[in-house]
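Apart from one protein chain that is not included, each protein chain of the complex appears where it belongs.
For clarity, chains are labelled A and B in written order, and residue numbers in each chain start from 1.
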Amino acid sequence: MTEQFTPVVWMLLSAALLTAGMMAVAIFLGPRKMNPVKAEPYECGIKTEDPPLNMRHPIRFYVVAILFIIFDVEIVFLYPWAVVFRQLSLVAFISIAIFIGVLMAGLYYAVKKGVLEWR
Amino acid sequence: MDLLHLLNQGLFWFFVVMTVVSAIVVVFSQRVIYSAFALLFTFFGVAALYLFLAADFLAASQVLIYVGGILTLIIFGVFLTAKIYTMDIPQQTHQRYLALLPVVAMLGLLTYGLFTADWKTVTPAAEPTTKDLGQLLLTTYLVPFEVASVLLLAALIGAVRLARPMQEEDRD
Partner (left out) sequence: MDLSRFNLITIATPLVLGAGVLLVMLVDLLSGRANRRPAQLAALAVVLAAAAVCLATWNTGGVSFFGQVSGDGFASFFNLIFLAVAFLVILAGPAYLERNAIHFGEYYSLVLVSVMGMAFMAAGTNLLVIFLGLETMSLALYVLAGFNPARQSSNEASLKYLLLGSFATGFLVFGIALVYGQIGSTDLARFSAYLAGAGDPFAGYMGAGVALLLIGLTFKMAVVPFHFWSPDVYDGAPTVVSAFMSAAPKAAAFAAALRIFYAPAESLGLPWERILWILAALTMTVGNLSALNQASIKRMLAYSSVAHAGYLLLGILAGNELGAAGILFYLASYVFMNVGAFTVAWMVNRRGEGRYDLGDFAQLGFRRPLLAAMMSVFMLGLIGIPPLAGFFGKLYVFTAAVQAGYVWLVVIAVLNSAVSVFYYLRVMVIMYMRENEALKDVDRIPATFAAVAACALMVILLGLIPGSVLDVARAAVASMP
């Protein structure tokens, strides 16, 4: 086992413990008075409607989700490139430009096809 | 120094246990939402284990893609499904005994590998691996890198196609 990145892991652990600790404090110390309003998704005064069982959500949510994942993956690819891009050649720059260009073309296509319009 | 080493060992096992236990919860939980949240801990634990292997880029992409992306989508999917708390989602296993056959075969092959493999010990890199990966990605692995962009484009075109309901087509 290497111990090179253990500080990062310790940081992860302390972040997790801090969150868990704050939740625990809230659970154990906070007063608990249940009433029906508190069980509603939005406590802002507007009465929540029970959605019908067969309610279907607009498919645009799906497009947004797919776009999110696609560009999430793109970012992962860009991350190692960003670390070394100063040392890389022109070929590498052109390559990354093609990579981003292809995805941008896809995004342009999606926008022009109107799948992101929220009518 | 020794104490630190011991602490690190403890930390390692903490993440091992966390990953395995939460993975078990994912599989056996009767409610999708619990599975989804347990998956968060599994993914996170795996990311931490990558760090122990000095695979910093892998850990970062694990957090970015799985925790930040796929898991968020799963949880959104769960939220957007009506009555997910009360819905009785059938979780049964069909053809239990037939499935045993490939499972045992696979387990056998992997166990065989475990005992016969020529395990290599790699000295961990002195620097974070991301730099080397960046170099490799744009030289040796340039072709797969560019094909990956077309793969993502295919996903995008497919999503655009599937997301347009029929009746909205060709009207105007």
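By definition in this document, a residue touches a chain if its C-beta (ideal position, glycine included) is under 8 Å from a C-beta of that chain, and two chains touch if they have at least 3 such contacts.
Not measured: the values here are computed from a predicted model.
Along chain B, the points of touch with the absent chain fall at residues 106, 109-110, 112-113, 116-118, 120, 139-144, 147-148, 150-151, 153-155, 157-158, 160-162, 165-166, 169-172.
Within chain A, the residues in touch with the undisplayed chain are 89-91, 102, 105, 109, 112-113.
We adopt the following convention: only the chains that are shown with their structure count from here on.
Between chain A and chain B the centroid-to-centroid distance comes to 15 Å (mean Cα coordinates, whole Å). Interface residues of chain A facing chain B in the complex, by the touch rule stated above, are 1-6, 8-10, 12-13, 16, 51-55, 57, 59-63, 65-70, 72-77, 79-85, 87-88, 91-92, 95-96, 98-99, 102-103, 105-107, 109-110, 113-115. Partner chain A is touched in their complex by these residues of chain B: 5, 8-9, 11-12, 14-15, 44, 47-48, 51-54, 56-57, 59-61, 64-65, 68-70, 72-73, 76, 80, 82-83, 124, 130-131, 133-135, 137-139, 142, 145-146, 148-150, 152-153, 155-157, 159-160, 162-165.
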